[in-house]
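Take a look at the structure below.
All protein chains but one are shown at their positions in the complex.
And then chain A:
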Amino acid sequence: MKLKQLEMALEDVDVFEKPKIHLEQYPTTPHLAACFLYDAQNRFDDIEGKMVCDLGCGTGMLSIGASILGASYVCGIDVDDDALCIAAQNVGHIRFCTIEETETQGEKTEADPSGSDAGDEEETRIKMATVAVEERRWRARACYDTVIMNPPFGTRCKGMDIIFLLSGLCLARRAVYSMHKTSTREHLLKKAAQYGLQMEVLAQLKFDVPAMYDFHKKSNVVIEVDLIRIEVPPS
């Protein structure tokens, strides 16, 4: 699948109805999510056929993208029930079958009787759970291959970005992918070194943050974010 196709498929994903500032709920844009997952799959083979966990999945943008790219099972985890409700709807609505059709370049032009069920089949691959990521006791063991996340940047609740990363590292067997403000890159690299972890900045991207909250004065702000990959050390 091409990057552009993935991005287009993700444009139908609904975002937060009433975003909650204390949770730093900012929707991952389809462009950002597509670049993120495309890199994880095509450079590192970390998505297709893998067991994936999306920490702080919100309304499911990254979870759905990972499933489109062929993840065998995705678990979306979030503390906010309202966001998970929208995520569940998104998972139900997204038309996975149309993507397959474009991929086979018109081979499926005649009416496919099973086409209407294709969405259902995909739906079963994404599951969700309401969990507070910062509490460590809910997870039984490290059984996911890949953990993906667009975590809180830690502007409202200091240190939350690091807590998410460390939680991800406890759950993953291969790698953790995350997004962080470019302005915190030095800090993260230092932290990674401190824990003896190998962290790579894969790309620097622009994150369009629309004015969502009352305290936002400008109509639209673009912030620079790093897409990072941390390799899980062999145990």
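Keep in mind that, in the parts below, a contact is a pair of C-beta atoms (placed from the backbone, for glycine too) under 8 Å apart; a residue touches a chain by one contact, two chains touch by 3 or more; residues count from 1.
Note that contacts and distances are computed from a predicted model.
**Q** Given that one chain of this complex has been left out, which of "Queuine tRNA-ribosyltransferase accessory subunit 2", "Probable electron transfer flavoprotein subunit beta", "Multifunctional methyltransferase subunit TRM112-like protein" or "Tubulin delta chain" is its protein name according to UniProt?
**A** Matching "Queuine tRNA-ribosyltransferase accessory subunit 2", "Probable electron transfer flavoprotein subunit beta", "Multifunctional methyltransferase subunit TRM112-like protein" or "Tubulin delta chain" to the record, the invisible chain is "Multifunctional methyltransferase subunit TRM112-like protein".
**Q** Any idea which of A:Ile21, A:Val131, A:Ile163 or A:Leu189 touches the chain not displayed?
**A** Only one of A:Ile21, A:Val131, A:Ile163 or A:Leu189 touches the chain omitted from view, namely A:Val131.
**Q** Among A:His22, A:Arg141 or A:Lys190, single out the residue that touches the unshown chain.
**A** A:Arg141
**Q** Which one, A:Cys75, A:Ile94, A:Leu169 or A:Leu197, makes contact with the chain that was left out?
**A** If we include the chain that is not displayed, A:Cys75 is the one touching it.
**Q** Residues of chain A in contact with the chain that isn't shown?
**A** Residues touching the hidden chain, for chain A, are 49, 51, 72-73, 75, 79, 81, 84-85, 88, 120-121, 124-125, 127-132, 135, 137-141, 143-144.
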